[in-house]
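Missing here is one protein chain; the remaining ones are kept as they sit in the complex.
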Amino acid sequence: MDIDKESLDAITEIINIGVGRSASLLNQMTNSNIRLRVPKIFVIRFKDLADTSASLFGGDVLSTVMLEFQGNFSGVTAILFPPESAAALVALLSGENDPGAEMDAIRVETLKEVGNIIINSVMGSISNVLSQHLSFTLPVYYEGKLSTITATRHTIEDDDYVIVAHTQFLIESKNIEGKILLLLEVGSLEHLVESIQGAYI
Amino acid sequence: MITVLVIDDSSFQRKIISGILTEGGYRVVSAENGKDGIDRVEKEQPDIIITDLLMPVHDGYWVLEQLKAMGCTTPVIIVTSDIQKTTEKRCKELGAAAFMNKPVEKSQVILTIEDSLKRS
Partner (left out) sequence: MKGPAISAECLPLFDQLPFGLILLRKDLSIRFWNRFLEEWTGIKKEDIEGKNLIEQYPGLDQPSVIARFPDVFEGGPPVFLSSQFHPHLIPSALPDGTKRVQKGSVLPVCFENEMHAILVIEDVTDLVRQVTAYRKMRDIAKQELADRKDAEEALRIANTKLSLFSDITLLDIKNQLAISMGFISLIEKDRNNPAAISSTTSRIKDQLANIEKSIELMREYEKLGMQPPRWYAMDEVLMHSSLLAQFFKTDTDPSIAGLEVFSAPLFEHVVANLLENAQEHGKTVTQLKISFRIDPDSGILSLEDDGIGVPGDRKRAIFMKGYGKKTKLGLYVSREILAMTGITIDETGVEGKGARFEIRIPEGGYRFVPASSCKICME
């Protein structure tokens, strides 16, 4: 499926609305303004994800929070943080002075909650547009390279679509980077685009 | 006929808002970014401006600052997915007449325009 600019813009808007909602919640949790940056969004096939992962994610160990969803529209949503952003985010939110500290069990939980807030806001925004029920799993945390993380998802196929939204936000002048990944089963992307267009136009 | 300038980097969003406005009987001109938007202000002299906040290179804050520097009194409505109270406060401090969160509803857009024009 070739995705035209308008459809890509539509998906961008939906994700922006979700990110905006989560920023509001994080604002209240940190008592700091969250300065959002324009997200970069693109759509690729899952089989091409491995080729682009080095440029997208630098091949580093990534801190990932993800959940699966099912319904008329199925897939996996994940937010991936490079190690520095994960550590900086956790340090900021927990008031710790050691942004270089390792991700122990408590810090993992903190990141899991933040990831949960962001993913839920994005999925909430998508669900509103779809006006359909989706069922979700509890969020899980993984640490590893993207290839290791996606290898655990046995339901993903090569022709499935991946929407990648590279988000950046500033909290108290600290630059936090995260990439939101939506892995959609075949047919789901078309369904999503049609639903968005139908909801608004 | 009232002319509304819509500034948004999203073609999808420009289409939605333009559709609402055209249906509401307004004349719509649009711009893809902040710089283009300011150029259109000078050229088209719109009665009201609706601008996105988060745009690459020149964002909505920049548009507000430029309009202030130009001494432009055209009411500006911010439409954004950033729903933080701190963001709204900053926009109002920079002179925004109104602040709307996405996704916008038709009735909300029309009401906000009418209200902003009345108060200007």
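Lettered A and B in written order, each chain numbered from 1.
What we mean here is this: a residue touches a chain if its C-beta (ideal position, glycine included) is under 8 Å from a C-beta of that chain, and two chains touch if they have at least 3 such contacts.
Not measured: the values here are computed from a predicted model.
Asker: In the intact complex, which of the presented chains make contact with the chain not displayed?
Answerer: A
Asker: Taking the entire complex into account, which one of A:23, A:76 or A:117 touches the absent chain?
Answerer: In the full complex, the listed residue that touches the missing chain is A:117.
Asker: Using the touch definition from the top, which of A:28, A:147 or A:175 touches the missing chain?
Answerer: Residue touching the chain left out of view: A:28.
Asker: Touching residues of subunit A against the unshown chain: what are they?
Answerer: Here the touching residues of subunit A are 25, 28-29, 67, 69, 93-94, 101, 104-107, 109-110, 112-113, 116-117, 119-120, 123-124, 127, 133-139.
Operating definition for what follows: only the chains that are shown with their structure count from here on.
Asker: Quick one: subunit A and subunit B, Cα centre-to-centre, how many Å?
Answerer: 29
Asker: In their complex, what parts of subunit B are in touch with subunit A?
Answerer: Residues of subunit B touching subunit A: 9-13, 15-16, 19, 54-56, 59, 80-87, 90, 101-103.
Asker: Note which residues of subunit A are touching subunit B in the complex, please.
Answerer: Residue list for subunit A touching subunit B: 5-7, 9-10, 12-13, 16-17, 19-21, 23-24, 27, 33-34, 36-38, 128, 200-201.
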